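Step one of this worksheet: look at the structure below.
Every protein chain except one is present and positioned as in the full complex.
Our next item is chain A:
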Amino acid sequence: MISAVQDYEAVKTAVKTAASAHGEPQWFVDRRLAAIDAMQDLPLPEMKRYDFHRWPLMDNMTLTFRDSDKHLADHLPKADNQIRFVQVGQTTVAVNLPDELAAQGVILTDIFSAFREHSDLTKKYFMEKVTKYNENKLTAYQQAFLNSGIFLYVPKGVVIKQPIEAFLIQDSTVKQAMVSHVLIIAEEDSQLSFIQHLTTEGDVANAAHCMVEVMSGANSHVHFSSVDELGEQTYSFLHRRANLSRNARFDWAIGIVNDQNTLGDITSELIGEGSHSESKVIAVTTGKQSNGINNRVVNRGKHTTANISQRGVLLEKSELVFNGIGDIIHGASGANAEQENRVLMMSNQAHGDANPILLIDEDDVIAGHAASVGQVDQNQLYYLMSRGIDKKLAQRLVIRGFLGAVLDEIPLPEVRQEMIDMIERKLEDGQHFE
């Protein structure tokens, strides 16, 4: 995956020059260089029953900054009174944060401004607490070649009712990897919901590394959803992780409908006593694409609750592997972890897998799992068709029902509808070639 012999010293020199020219503080330049050093010996992340070693995720070992065409964001729906952040490639197009929230200390800005202006926070949290840069080769790559991203800080006790929407548009009109980071710090007693949209403009083949780190403070309530629609020429690594403090509540609601291979890695670390997370993932694969998705929950604190629910639909010759990993650490008494992983095969040339992986090192816990790989229910299909509905629409309706168990639990109606729409689009694409 990395060309046989990389001249790491030359890479470091180039990165140092580019980062300094970009006006980055010294501490971050140093971190980039440390990451390049670490990268060389680190393994790729572990992904059970799934092979992605040959994917072109790290072809691009250069750091360059360029302005993207802001008009690539013109298709976004207008919404003046929404809290939103729009970035095309590395160019921040819009930051809409109501004054009253700014006055309460909420920070919403691009990640590089945050390194300069909020170094106390970013230095402490960026790839230090939730995900460490030296966990594996891809996390090190992230820190070394980071070229875009967002920083969101919500102070103690601040409740943001309106969802915060982030549109991250990969600029693939040029050759340039997207290495993007969303760093969210939700302090004690705060509440927020964050909706991420990942899309691609242009059809140059590029990798996308999209990382999300969330620090959830005590009693905070954070809802993170993402609608992933990266393009056909984009191999992606989507790494998302949240650390939960005491009595924090954290929800993932993620729809993965990228058009190229995707490695998804979603983790909730339940560290504080009484914390609770829900991880909901939907994936639809078409064509010859392959998605491998790790959805991991780690119960560390006592009386923590962590549930996983994943549903996938496979069309054509695609592949989809769901690993549901439930890790209960010794001492996490009273922990509760339930998971359900289901995939639906719409084609007999597709390959689907749903693996519950439970690692339990504590007696006083409740843990359960359900997994299935199945075909569409012929009886349901027949019933719908017997009312005149054609086969393709009938299939989509049955699939909707299958995904419904996860869709229904997405609390924000607008996100739910957006997911339904994008799933419908993707299914229509996949059916088109059947």
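The rule we apply is simple: contacts are C-beta pairs under 8 Å (C-beta built on N, C-alpha and C of every residue); 3 or more make two chains touch, one makes a residue touch a chain; residues count from 1.
Going forward, contacts and distances are computed from a predicted model.
**Student:** For the chain that is missing from this picture, which UniProt protein name fits: "Fe-S cluster assembly ATPase SufC", "Succinate dehydrogenase iron-sulfur subunit", "Isoquinoline 1-oxidoreductase, beta subunit" or "NADP-reducing hydrogenase subunit HndC"?
**Tutor:** "Fe-S cluster assembly ATPase SufC"
**Student:** Please identify which residue in A:H71, A:K124, A:H330 or A:K391 touches the non-displayed chain.
**Tutor:** Checking each option in A:H71, A:K124, A:H330 or A:K391, the one touching the absent chain turns out to be A:K391.
**Student:** I'm checking contacts with the chain that's been left out. Which of A:L138, A:L403 or A:L427 qualifies?
**Tutor:** Answer from the full complex: A:L403 touches the omitted chain.
**Student:** What residues on chain A make contact with the chain left out of this view?
**Tutor:** 377, 379-380, 382-391, 393-394, 397-398, 400-405, 407-408
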